[in-house]
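Right, one structure below, let's go through it.
Note that one protein chain of the assembly has been removed; the remaining protein chains are unaltered in position.
Moving on to subunit A:
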Amino acid sequence: MHQSDVIVVGGGLMGAATAFFLRKRGLSVTLLERGLCGQQASGTNFGNVRRQGRFLPQLPLANRSREIWGRLPELIGEDVEFIRTGHLRVGYRPEHVGMMEAYRDNAAPYGLELELISANALRERFPFIGPEAIAGSYSPNDGHANPRLSAPAFARAATRAGAKVVENCEVISIERGVEDFRVETKTGDIYRAPMVQVSAGAWGGRMAAAMGEPVPIQVKGPQMGVTEPVPYAITPVLGVTTKDLPEVIYARQVTRGNIVFGGVGHGPADLDTIRARVRPEVTLQQFGQLKRIVPALAKLNIIRVWSGIEGYMRDDIPVMGPSAKVPGLFYAFGFCGAGFQLGPGVGDVMAELIATGATTTPIEPFSIARFAEKA
């Protein structure tokens, strides 16, 4: 029998960061991971440390997270390749410029300063941007990091800080007892704690349903790809301000030279086989959008594509906070393909919430109760 103050179910970036920050607050914590920490969406996503464009009520959380990203190598003792590069979104049509202006004005009260750049200035400052772009919105303090390293690094930091991190340990049931939750794993082990956090990503919906709180979650795979390495020239993370999914493209160049990209659409992902595929036609459609935003990319080859398994809520807003039904139960999942930047902040906020019963960062919009009310 294993006893701790908190059991965290799921060792993605959310769970690993929560375990780390719980230890910082002195709580004993057991992290149970079905496979290896950070192996699913946390490790396969684009790696955007982006606040620009987020759902506005999410910005306080994103700001808190951004502050942690900036302290990362020292805080966790490992480099996860976070760099502040700036984040640039371009627009192709006048309505895109309107969207950029509105977002800039609405984001300003949250402390996110965005700079709108005219077509000429855009070409001058970022000469690689294609002629179709008529404006840009630049967020100087956003950047990117390596998703393959981030969650494993947080999990190791949590271990060094005293957390018990158990990998290859699938949770098969969570039951609320009188004092403690009883968490059973496929390996036949029983873990007990008065508090449990479900941070199981795309699989979180099943766990919430098992606890009596079903949520509308859809499982999809991002469509990622990477080019061969070329000299480092594209500093900011690139994106497009648009409402049309087929022209969404995002790209970033890592300092070693490869350009990582994604967008245009999603592919199928399966919770049971734990496989997600890249649809070949999406890869080809991405080529068109890559050439549109940076025409010189036509000279490069892609060398690999991949996908992952992400949970998307119907309203495109994550589930985060206390259970509306079960005392001592907490959720942090369903980050709708946009959780990577939030990860460290989610860990910090959830640890604060679990340890103190409240958090200074507003998270009410993410409450699971929003689905119960509509039911």
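Some notes on this structure:
Convention: contacts are C-beta pairs under 8 Å (C-beta built on N, C-alpha and C of every residue); 3 or more make two chains touch, one makes a residue touch a chain; residues count from 1.
Just so it is clear, contacts and distances are computed from a predicted model.
Only one of "ABC transporter permease", "FAD/NAD(P)-binding oxidoreductase", "Formate dehydrogenase beta subunit" or "Menaquinol:cytochrome c reductase cytochrome b subunit" fits the UniProt record of the hidden chain, and that name is "FAD/NAD(P)-binding oxidoreductase".
Of the options A:105, A:124 or A:228, the residue whose C-beta touches the omitted chain is A:228. Looking at A:4, A:39, A:85 or A:137, the residue that reaches the missing chain in the full complex is A:39.
The residue from A:104, A:192 or A:291 that touches the chain not shown here is A:291.
Mapped onto subunit A, contacts with the missing chain fall at residues 36, 39, 43, 148-149, 152, 156, 227-228, 278, 280-281, 283-285, 287-288, 290-291, 297-306.
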